[in-house]
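One protein chain is absent from this view; the other protein chains keep their places.
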Amino acid sequence: MKSILKSKEMSIALIIVMLSIVLSFISPVFFTFENITDILKGNAVLGILAIGMTLVIITGGIDVSVAAVTTAVIVILGKILVFLPDSPISIVLMFIIAPLIGVILGALNGMLVSKIQIPAIVVTLGTMSMINGIILYITNGQYLNSTSFPKIFVKFANFEIFGISILIILFALISIGAWYLLKYTVIGREVLAIGGNKESSIRAGINFDKVQIFVYGFMGLLAGVAAIAQLSYTKAVDPNGLLGFEMQVIAAVVLGGANIMGGRGTIIGTFLGVLLLGIMQNGLILAHIDVFWQKVVVGAIILLAVTFDQIQYKRSKDKLAKIEVEA
Amino acid sequence: MKKLLGAILSVVLMVGLLAGCVSSNSGTTSKANGSENADKSGKLKIAVVPKLIGIPYFNASEKGAVQAGKDLGVDVIYTGPTEADAAQQVKVIEDLISQKVDVIAVAPNDQAALTPVLKKAKDAGIKVMDWDTPADQSVVDLSVHQIDDEAYGRHITKSLVEQMGTEKGEIAILTGGLSAANLNSWIDGAKKELEENYPGLKLVSDKIATDEKQPVAYQKTLDLIKSYPDLKGIMAFSTIAPLGAAQAIQEKGLQDKIAIIGANLPKDSIPFLEDGALDLAILWEPDKLGYLTVALAKDLAEGKMPQDGQEVKNVGKIEVWEDGKTVIMGPPTDFTKENAGNYDF
Amino acid sequence: MNILKGLSKESVLGLIALVLTIGMCIIAPGFLSQQNISNMLFQIPEFGLIALGMMVVIVTGGINLSITYSAALSGVAIAIMQSHGYSILISILVGLVVGLLCGFINGFIVSKIGVSAILVTLGTMTLFEGVILTITKGNSISGFSEAYSLIGNGYYMGLVPLSLLIFVIFAVLTAILMNKSKWGRNVYMLGSNPIATLFSGVNTNKVLMGVYLYSALLAAVASIIMTSRYNMAKVDLGSSYLLQSVSAAVLGGTDIQGGYGKVMGTIYAVIIFQVLSSGLNLLEVPRSIVGIIMGAILILVLILNFVKAKVDEKSQKKAQQETLVA
Partner (left out) sequence: MSKYILQMNHISKTFPGVKALDNVKLEIEPGEVHALIGENGAGKSTLIKILAGIYDADPGAEFYFEGREADIKKPIDATLKGISIIYQDLSLFPNLSVAENIFIGRDSNSNSLKKVNWKHIEEIAESALKELDVQIDLNLPVEKLSIAQQQLIEIARALAFEAKLIVMDEPTSSLSAGEVEKLYKVINNLKQKGISIIFVSHKLKELFTVSDRFTVLRDGKYVGTYESKELNEDKLINLMVGRQVLYEKNKGGIQIGQTVFEVKCLSKEGNFKDISFELKQGEVIGITGLMGSGRTELAQAIFGINTPVTGEIKINGESVTIKSSEDAVKKGIAYIPESRKTQGLILEQSIINNISLPVLKTLRNAFGLISRKKEVDLANHYIKTLDVRPALPNLKTGKMSGGNQQKVVIGKWLSTKPKLLIIDEPTNGIDIGAKTEIHKLLRKLASEGMGVIVISSELPEVLAVSDRIIVMRHGRIAGELAIEEATQENIMNYALLGSKVSKENKNQGKGKVIVESGVSM
């Protein structure tokens, strides 16, 4: 229990709490059920992608093609949805097709990273540029609204349980699922293991390539789910809607305490990272901060958070390095 | 040292290779322009450069431009950067100069940024005009405006007041990007109208950027509604922002409380117009603008300047300002739930 | 594969650049026209400078995501100075100082506090963007003097674009600094193994700080060329170069983990990108396809490098063991 209090998650949780207290003083609206659910709903897509990215980053990789993959799935889904009948089967079908396409694209990244051993950032930079080009070529940026989608889709998108949107539920399910995966499944432990020590993991009989393909595939899978979420959120296909989104995803993950060199990262941390970004976006308008200053504030908070975290980390390391000196 | 020398040498070689090309080819280029194009197909080459390609608005313009090309028997090259970045746009234009087109019509991402390259185009004997968004007026031969910017902004303010049904209360402005010049000039027009005629309306915040993304506009609108519970109206500039804003209104069921006027395309707005979340979309018909641009470009290449009140086929009557080169396509079109279905963009 | 044996990564790339250039000369109409050549020569410098600035940072095992915004910030500073009537020289100086300040912030947090570069520059990227937005309100700033526009648009001796000359000077300077100076050597060593470098009596903090300052300097120079060429400064000035510059550096053979990277390789990569982009445009290939091809080339070249490295390694092992036996 003690270790939890000292963990990285704690410091970001602290920042969130402080920010929330300040914001609720400034704006009474902040701490309302409606606002909180709006924040969660608005960041569900970010959250789902960030969770996939957490696994990738734990293994020491990175995937900058997430936004492109998600958009690709959205575009394909949009094209398919038009032909689907107005029946629940369509929703089921959507939940089969979207993750499937995502997995295929993600596994492609995984294959290149593991088999050809190209650094992940480079592979995904390449696939990002290719996928973006293909999307643009095919769609020509065509915006598609929900009028042509089956009615059931709109119903699905607006679905709520006790006032909680299906998007938040989706996000929650994914979070819990990924948490379970990391904590309670063999592959999840292997993800942490190869991030912790590549050499040892091979000696321990862990199939390094398999795990890598898995994490990128899983990232793709979540990109597929995120595509459904984004589509439900905007109820429209906007091929440009996620341009540059990968940076936010990565920012959320690293803010959540995952180590970009691998080995460290938790679902709860990432969740907090997403929350922090969401609250900042939301709070700046609520706090009536001049629009032009908003980016300055966000940048400064990111710098403060990472600096603070690093100083903490150094301190704990120094403590560990101490030896007993006779008085 | 050897390696460094090698490196420098190879750079020199590379440059030399290219430079060598310069001398060997400069002869042909200088004699060229009109004749060379003519002997290929005899058709005029008209390049239409949007701010970026791959967004609905400019796709709609493309349709009109291409159609005009077919109708008028000219080659239309519709190409632009993939991001609304002035630097990229300059490169596109530079490449077009290399392609030796006859006319370049550009919707500048940044007025000042394009001035040098447009001058270069002119020096190469290419006719230069702007469309959609004004370029530096000293370099263009013709300036095609869909609309008078200030009048458009004022029109949006007036329409908002009309839809709100009151001249008192809080309103907000959403915009695509803080650095979009044409959006900014419309917003300036709208603000002028507010200041001069509607002192009762209070702008709650400076223009709010939505990054040309629907989810961002949606989120920011939600935040707006929450922080300003008395908000009565929203002006949403850019083709995407109104959709996000309307979506927020729709989902919160505030159709009757908050009026939204958007500067967007009818087809995308239909669900929101029908629902009442979006009260009015005000824009022009971008395909007509594309058509008009090409039509006037052809005339320009043939040495004809437009006349005030001139009737352009498939577009309608145009207005030409006193300077003789500023063309206004016409008044904006109000898209309502009744007529929105009639348009294919 | 055997043909490539013994050639360095850079030479292979140079060969690819040459083949592409020749190919384009043959298939793309007007590729050899004076106009196109001069376009390419005008377009290379700004991108080339930013790519070099990125490369230097990647050699240390870091990355500089704030490079384009620090360039934009310098540009804005120059534009503001000029529009307030200060002389070109003073404006440029102020622009350089502003750029170096950006570099200093990155360098300080990376070297002194030890935060990983990707995090720091992610933060400063947003920060610098915000600062520019706050200053400019998102508008572009222009009002440069005629003389200033010569930097980006003028010719030296009526033939070579001035900006290209500036680029070549800085490329040579970078090559000399990286390969021949004490600092440059330390940069490579630091990129290979920062701890051993520190244990060799090298002040690694200073070296890293130098890297971020130099990266910012190159960005600032690029911004001088850009502001002059585009006659304005704005928040997104050159922002599309960010990921492209990473691609160029990596395509140029720079090891993303640090320790390796050559100026020449990066320049070849920049030339490849330029030739492809101009050539494909002349061929009227849609812009979107250009992106696809660029991505594909990046991955293909890396696969080629991978295969070549495998082959080389094998033959080297053999050779080495033969000498050991003998």
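For clarity, chains are labelled A, B and C in written order, and residue numbers in each chain start from 1.
Assume a contact is a pair of C-beta atoms (placed from the backbone, for glycine too) under 8 Å apart; a residue touches a chain by one contact, two chains touch by 3 or more.
Bear in mind the structure is a predicted one, so any value in this text is a computation, not a measurement.
Visitor: In the full assembly, spell out which visible chains the left-out chain is touching.
Guide: By the stated touch criterion, the chain not on view contacts A, C.
Visitor: Which of these, A:167, A:192 or A:286, touches the one chain of the complex that we don't see?
Guide: Candidates A:167, A:192 or A:286; residue touching the omitted chain: A:192.
Visitor: With respect to the chain omitted from the figure, which of A:79, A:155 or A:183 is a touching residue?
Guide: Considering all chains, including the one not shown, the answer is A:183.
Visitor: With respect to the chain omitted from the figure, which of A:71, A:201 or A:294 is a touching residue?
Guide: Checking each option in A:71, A:201 or A:294, the one touching the absent chain turns out to be A:201.
Visitor: Determine and list the chain C residues touching the chain excluded from the picture.
Guide: Within chain C, the residues touching the omitted chain are 176, 180-182, 185-186, 188-189, 192-193, 195-203, 206, 259-260, 314, 317-325.
Visitor: What does the interface between chain A and the hidden chain look like in terms of residue numbers?
Guide: Touch set of chain A with respect to the missing chain: 3, 183-190, 192-193, 195-197, 199-207, 210, 214, 263-264, 318, 320-326.
Quick note on the criterion: only the chains that are shown with their structure count from here on.
Visitor: CA centre of chain A versus CA centre of chain B: separation in Å?
Guide: Here chain A and chain B have centroids separated by 34 Å.
Visitor: Between chain B and chain C, what distance separates the C-alpha centroids? Give it in angstrom.
Guide: 32
Visitor: How many angstrom between the C-alpha centroids of chain C and chain A?
Guide: It comes to 30 Å between the two C-alpha centres.
Visitor: Can you pull out the residues of chain A that are in contact with at least two other chains?
Guide: 136, 290, 292
Visitor: Where in chain B do residues touch at least two different other chains?
Guide: In chain B, the residues touching two or more other chains are 53-54, 82, 178, 209.
Visitor: Considering only the defined contacts, which chain A positions touch chain B in the complex?
Guide: 27, 29, 32, 34-35, 38, 42, 45, 136, 139-143, 145-147, 158, 230, 233-236, 238-243, 281-282, 285-286, 288, 290-292
Visitor: Provide the residue numbers of chain C that touch chain B in the complex, in ascending order.
Guide: Listed in rising order, the residues are 14, 17, 21, 25, 30, 32-43, 46, 133, 136-140, 142, 149, 152-153, 159-160, 164, 168, 171-172, 175-176, 179-180, 226, 229-232, 234-241, 263-264, 267, 271, 277-278, 281-282, 284, 286-288, 291.
Visitor: Can you tell me which positions in chain B touch chain A when the two form their complex?
Guide: Touching chain A: residues 53-56, 58-59, 82, 178, 205-209, 212-215, 218-220, 222-224, 226-227, 229, 240, 243-244, 247, 251, 267-268, 270-271 of chain B.
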